[in-house]
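The other protein chains are all here in position, but one chain of the complex has been omitted.
Labels for the chains are A, B and C, by order of writing; each one numbers its residues from 1.
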Amino acid sequence: MAETEGSFTRARLEAFSDGVIAVIITIMVLDLKAPPGAAPDELLALWPSFAVYLVSYLFVAIYWINHHSLLGLAARVTPLLIWSNSLLLFFLSLIPFSTAYVANTHLAALPMALYGVVQFLCGLGFAVTLSVITADRKRDEAFQTRAAARVRKNLISLAAYALGVVVAFANPMLSLAIYLGVSIAYVVPGLFEASSDRARNR
Amino acid sequence: MAETEGSFTRARLEAFSDGVIAVIITIMVLDLKAPPGAAPDELLALWPSFAVYLVSYLFVAIYWINHHSLLGLAARVTPLLIWSNSLLLFFLSLIPFSTAYVANTHLAALPMALYGVVQFLCGLGFAVTLSVITADRKRDEAFQTRAAARVRKNLISLAAYALGVVVAFANPMLSLAIYLGVSIAYVVPGLFEASSDRARNR
Amino acid sequence: MAETEGSFTRARLEAFSDGVIAVIITIMVLDLKAPPGAAPDELLALWPSFAVYLVSYLFVAIYWINHHSLLGLAARVTPLLIWSNSLLLFFLSLIPFSTAYVANTHLAALPMALYGVVQFLCGLGFAVTLSVITADRKRDEAFQTRAAARVRKNLISLAAYALGVVVAFANPMLSLAIYLGVSIAYVVPGLFEASSDRARNR
Partner (left out) sequence: MAETEGSFTRARLEAFSDGVIAVIITIMVLDLKAPPGAAPDELLALWPSFAVYLVSYLFVAIYWINHHSLLGLAARVTPLLIWSNSLLLFFLSLIPFSTAYVANTHLAALPMALYGVVQFLCGLGFAVTLSVITADRKRDEAFQTRAAARVRKNLISLAAYALGVVVAFANPMLSLAIYLGVSIAYVVPGLFEASSDRARNR
């Protein structure tokens, strides 16, 4: 009994994180308020809200997929891992807020900058969790090499988010394009890399 | 370790999809706003909202059931499958929006057409996911035959949704009846087919 | 492959139902709106909302527990079981609506009657699901005897809800007391029965 008291399985950490991410990705749409009237103008006025909702959905979907792969790297579930994962989920939970803020204000400068700050924080939470996992597998050299590649990719996206935040004050639309670009840069190579990886194992 | 890093089990894809669908089906009711007063008129004024909520609930329930059967067809979880599944979930996440839009405007023409567009998109997302799975099992001929039957059924329902979108501008109530009809056409034969299927295995 | 295509495990039906019920029980509190000001009067004015939230929470918790035991009775997962379960979940999804309606109108007569109608429908959905399961186990006599006891208990609670609906028009508070009474009648004996049942197996 004593052994199981304090232990936490990776399966449960994943299941809880999946639950939180499933709720985040779904409640965002609650802020996409349906127009009170049926006039076409009222519907068309929603396009900036819809565009930012689409970007946020893509962003959270990418985090969901990468989060799975992230936890798969962990040698074991330590209290530091649980807490860095909670920090990452906290930053992700701010996405519906920043999405609604941008949508409410029709892609204004300050909200678009804040949107980028939240995406930066999510990237940071991811980097912290990755480094907690890496620190726990110090002696595994093959792992360290692969982790270094991930860290580089992570740092590049953090730099891009920071750039987007600055650009937001000059041109919010360009800033949104940068945020979207980072997401696409995550999705597209994954589709091919992974496919070719697996083709070999067929 | 290396093998598990990139792998994604079907169980986890199902569990996450179930979580998203469970939230979608439940938060729709949040848009069914309780009247502020106790007068019978205020309650009766909600019947169009209630009718469309019922249709949407039925629609999402059908998708939940068919989604399970869809993932059951996949030979393996590929990145393309994960992304086509995310696309399907994205279209499903728009259902609470289109439902609230129709309810807010008391079944007006444009909202009813948009409602059909969202259902069409869900059907399309389903078709894309099905074709991703089918393409991955090219050499399995028995599977290809059964998949072809599913594709036919899928195309017929897409055509019916497109018809409903056009009809909405002339007669929104008829359009809602078409959407409901497609749903019923999915549920009713399933009840009998599946029962007779299983009777043989008893 | 063919065998698994159409099959649905009880575990998945339970997990999805649990997800829906977890969302229902939690989003109800979203309708318990925090007062905009800090005056004690504004907080005290919420007591009817709080009382009805408490009754609804207890109600949904009981359904969660009984639902688990209900699915445990099923010999197999048939399409009829999936659909009767979806009907039950649909009725349960109306609880946040009826709870908010009663709370908004400070326990007025019509809302309190509607609240009872929703509870009656939940009881009916439960009875339908139970009869679908019972019909599928016709030849198991021991099971039929136990099922008959459950059906009796179910019918008594349906009658009590119907009584509550009628009483609501004369005295809403008495009606709420009846609804609460049915819930307590479900919880209290369970605490002792189950304990003594298990004491024997220790």
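The working rule: a residue touches a chain if its C-beta (ideal position, glycine included) is under 8 Å from a C-beta of that chain, and two chains touch if they have at least 3 such contacts.
From a predicted model like this one, the values you see are computed outputs, not experimental measurements.
When the whole complex is considered, the residue among C:A34, C:A149 or C:A170 that touches the unshown chain is C:A34. Within the entire complex, the positions of chain C that touch the omitted partner chain are 14-15, 18-19, 21-23, 25-27, 29-30, 32-40, 43, 54, 57, 61, 64-65, 68-69, 72-73, 140, 142-143, 187, 190-191, 194-195, 197-198. Mapped onto chain A, the interface with the missing chain covers residues 1-2, 4-8, 12, 15-16, 19-20, 22-24, 27, 30-31, 76, 78-80, 82-83, 86, 89-90, 93-94, 96-98, 100-101, 103-105, 108-111, 114.
Here is the rule we use: only the chains that are shown with their structure count from here on.
In terms of which chains touch, the assembly is arranged as an unbranched chain of neighbours.
As a whole-number value, the distance joining the C-alpha centres of chain A and chain C reads 37 Å. Chain B and chain C have CA centres that are 26 Å apart.
In chain A, the residues that touch at least two other chains are 23.
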